[in-house]
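Of the protein chains in this complex, one is absent; all others appear in place.
The chains carry the letters A and B, assigned in the order they are written, with residues numbered from 1 in each.
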Amino acid sequence: MHDRTLTEISQALDAGEISSRELTQDLLGRIDRLDGTLNSFVSVTADQALEAAEAADQARARGEAGRLTGVPLALKDIFCTQGVKTSCGSKMLDNFVAPYDATVVEKLKAAGTVSLGKTNMDEFAMGSSNESSFYGPVKNPWDLDAVPGGSSGGSAAAVAAGLVPAALGTDTGGSIRQPAAFCGITGLKPTYGRVSRYGMIAYASSLDQGGPMARSAEDCAHLLNVIAGHDVRDSTSVARGVPDYTEELSAPLSGLKIGLPKEYFGDGLDAGVNQAIGEAIKVYESLGASVREVSLPHTAYAIPAYYVIAPAEASSNLSRYDGVRFGHRCDNPEDLIDLYKRSRAEGFGEEVKRRILIGTHTLSEGFFDAYYKKAQQVRRLIRQDFLDAFEEVDVLMGPAAPTPAFDLGAQKDPVSMYLQDIYTIAVNLAGIPGISVPAGFAGKRPVGLQILGTHFAETRLLNVAHQFQQATDWHLKRPEMTEENS
Amino acid sequence: MQWETVIGLEVHVQLATRSKIFSGSSTAFGAEPNTQANAVDLGLPGVLPVLNEQAVAMALKFGLGIHAEIPEVSVFDRKNYFYADLPKGYQTSQMYHPIVGAGEVEICLEDGENKIIRVHHAHLEEDAGKSLHEDFHGMTGIDLNRAGTPLLEIVSEPDMRSAKEAAAYLKAIHSIVTYLGISDGNMAEGSMRCDVNVSVRPKGQQEFGTRAEIKNVNSFRFVERAIAYEVERQIELIEDGGKVVQETRLYDPEADETRSMRTKEEANDYRYFPCPDLLPVVLDCAYVDHLRESLPELPAEKRARFQSELGLSAYDAGVLSASREMAEYFEQVKDICGDAKQAANWVQGELSGALNRDGLDISDSPVSAEQLGGLVKRVIDSTINGKAAKQVFQALWNGEGDSADAIIEAKGLKQVTDTGAIEAMVDQVISDSPAQVAQYRDAEPDKRGKMIGYFVGQVMKASRGTANPQQVNALLKEKLDALC
């Protein structure tokens, strides 16, 4: 059962092949056996999960089951969950038991899903390898020497390893798509504002967006149906109807116009990745799509602009961690400043401090115009690149990352780590949706094909991804997880 | 050397919304610590702000009330700094695109002249919590009930030239916000607080001197006193060859002095940037027009109308328009009695005297405007004389009757104007007072005028104060002179 898709599991539950409780127990056992090696979970909430599974089985018995009732999943440890530790991968929140549920958590509960626990992540979602977590790095199930990607690395690894059929992630600069690519699963970053951010711990508010990570586009569509929608508690969430994202999955692709941004196939692109993406594009051509080259001329400026905007917002968003109302507090503070300085120095890890310092510096007097204002101007140009491209084509395609998963510990320099996000970051600046789907392997490590659409084009993206998955079986490949690993 | 004082005010007005500016917590005053601080107010991880419609409407009403420019778009910014009672490590405020642009406030000076004080802008922001310094084992306690209460910060141009002008400006702001019903204006509870920027310069000099900012002055009286002290301090300092430093000072009402606040902290750098959790507020013209139409007449307009239409003096018009309650009371009295000047005299005389004596606000007056109007009306139509009127007022104050008419009736205070009845009383008094009549007759004619008072008193007494004093006077004079 652990290698089935969420859609298949939902059908099995409906058919009475297995109960939610049995499935939950099965997966909890698997986590117990395998996650010692992977480290993909920060907290496993077995008791709550079994309780929720039983409630789901009862609801099903009463004939009240919805599509996702009784389906197990996991939540990135960035989503506040009432009564459960919500650490955001940080020592700062190692003692933080959230007193409320994030909106998406409420929605998933209301839909009858069963959360097995909270997944590991880069600290405060700052990272591309899951190595900045206070709880240690996560390993890539395809190759234990490789990173799973980040920041939603725990979610990606858990799904890839069959510990859970689906998980929620968040994506600020690629944090759903890149780990999905590295772990060979499907991950969707919705349009900014499509999914409520309430209760999703903020990294960079104007870029953050939650989304599903699962084994197929169809799975993602089912999850998006539940979590999307306007939230009165989030001013930036969009008041716009939510379609049934599964409805158009089977629409044929004949006539689809695909654009290949030439900037996404330049220097630094791994040959194996390039080849896999090339093969994928051929599949699309065989499905009746036409392909042309397009240009996103400001691509090179996306990473510099991002590393002004995201740290600036983060420096302010993370000021609330001051050791007063929640979170880590240093011992024996001498005075208020000492309380702040030591609590924050002790509670935050190196990458978080780096970004807070950058953001503080670029916002400070005398630098604001040169950095922040400039970056926001460039942000408009980057968004315009996409809007122009979508005048000509329906979707854009390219690699989700320039290389397959790199080795643990390989990226020592922060700037070269940042440059890994070259194909994903501009998407967040523009606020458009993007999905990464498994498209083969470079060596034994998976390659992700990234598909981008214009604002609110999720239905189209899921359709395009699903049709690929009907024509290929990359998404069905599973890593060999020998249980002796643990 | 002749010195000129230059003053600008930043007035923080707490808006009278039911809930906070970005959350659904109550803003009620005086609750137990932290019982009105929800997840958003506490800045818990993951929470987000949503803007209160009334806070926007109230800020706009103020803007419209001071004839300010209302920009189509306004934006919230974050002001970043760490402080014990600032839960998120930033205050959500408006730096670059405030909700209210440049406007004007008219103040009324003691000499009856009016002066325009320009308002640079007014912006919305959230209040911080409170630090309590009672001894918690040498620690400070933080109460975040007030955190997130909506504030309108009104920033003036440096247009004031004396402490009195500053106080008049503050009073004018107070009366505008209370007229508009956008704040309770309760300074004791901190609903209005004020930072004062003060500098001095030699008379005739164009450039401003270096200013000091006096923080958190919270009464009209303290504003005047703090400025007076600070001006004197700055002049003395300069005249002794010193230099004013730009700094923040605190006014200590007990010592009646301003003191420099800690300077060991280096200058702040607030790193303002647009709050990414809030979107630009875009105002619909129709909405603004609707608010404009709903505005009540404001104090300056009322003052002008009281002078031009009702013929009141500048002073009376100023006093009677100072608060909305006072103005409404006065206008009701005026409408009932039909005489603005009489109404003004009664409201400012008898009524205000009694209110002051008992320490009451006009809204708590035991005599309603309707009652006072009924009373004044009876004075004007000569139903009662002035003396009886005072009795009636006192009776109304004491709750001895529902209306002036009822009291006049019950106490038989109706003025007697019937000549026959008065004549009978006059005759009686003359015949009962032979000694006084003789004195009158023997007196020099120019002394007789004074002596008639005795007879008037006797007649009034006989009539229990109800006789028309003019008639009594005339009849007595006629009859007594006839005896001479």
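Assume contacts are C-beta pairs under 8 Å (C-beta built on N, C-alpha and C of every residue); 3 or more make two chains touch, one makes a residue touch a chain.
Simple rule for what comes next: contacts and distances are computed from a predicted model.
Engineer: Which name from "NAD-reducing hydrogenase HoxS subunit delta", "4Fe-4S dicluster containing protein", "Glycine betaine ABC transporter ATP-binding protein" or "Aspartyl/glutamyl-tRNA(Asn/Gln) amidotransferase subunit C" does UniProt give the chain that's left off?
Structural biologist: From the listed options "NAD-reducing hydrogenase HoxS subunit delta", "4Fe-4S dicluster containing protein", "Glycine betaine ABC transporter ATP-binding protein" or "Aspartyl/glutamyl-tRNA(Asn/Gln) amidotransferase subunit C", the omitted chain resolves to "Aspartyl/glutamyl-tRNA(Asn/Gln) amidotransferase subunit C".
Engineer: With respect to the chain omitted from the figure, which of A:F134, A:Y198, A:Y307 or A:Y423 is a touching residue?
Structural biologist: From the options A:F134, A:Y198, A:Y307 or A:Y423, the contact with the absent chain belongs to A:Y307.
Engineer: Can you say which of A:Y371, A:F406, A:Y423 or A:F468 touches the chain missing from this structure?
Structural biologist: Only one of A:Y371, A:F406, A:Y423 or A:F468 touches the chain omitted from view, namely A:Y371.
Engineer: Out of A:R379, A:R445 or A:R460, point to the residue that touches the absent chain in the complete complex.
Structural biologist: Candidates A:R379, A:R445 or A:R460; residue touching the omitted chain: A:R379.
Engineer: Sort through A:G66, A:G272 or A:P414 and give me the one touching the missing partner chain.
Structural biologist: A:P414
Engineer: On subunit B, what residues meet the omitted chain?
Structural biologist: 17-19, 23-26, 32-39, 42, 44, 50-56, 75, 80, 82, 84, 131-133, 136, 138-144, 250, 262, 269, 271, 274, 276, 278-282
Engineer: Which subunit A residues touch the hidden chain?
Structural biologist: 95-97, 99, 191-193, 206-207, 232, 235-236, 238-239, 298, 300-301, 303-305, 307-308, 315, 319, 322-327, 329, 333-342, 344-345, 348, 353-354, 356-358, 360-362, 364, 367, 370-371, 373-381, 383, 413-415, 418, 428-432, 455
What we mean here is this: only the chains that are shown with their structure count from here on.
Engineer: Would you mind pulling out the distance in Å between where the CA atoms of subunit A average out and where those of subunit B do?
Structural biologist: A distance of 58 Å separates the two centres.
Engineer: Show me the residue ranges of subunit B that touch subunit A in the complex, using the header's touch definition.
Structural biologist: Residues 39, 42-51, 78, 80, 82, 84, 87-90, 142, 269, 271-273, 276-279 of subunit B touch subunit A in their complex.
Engineer: Name, in rising order, each residue of subunit A that touches subunit B in their complex.
Structural biologist: Of all residues in subunit A, those touching subunit B are 79-80, 86, 88, 93, 96, 98-100, 102, 197-202, 204-206, 232-236, 312-313, 315-316, 318-322, 324-326, 336, 340, 360, 363-365, 368, 372.
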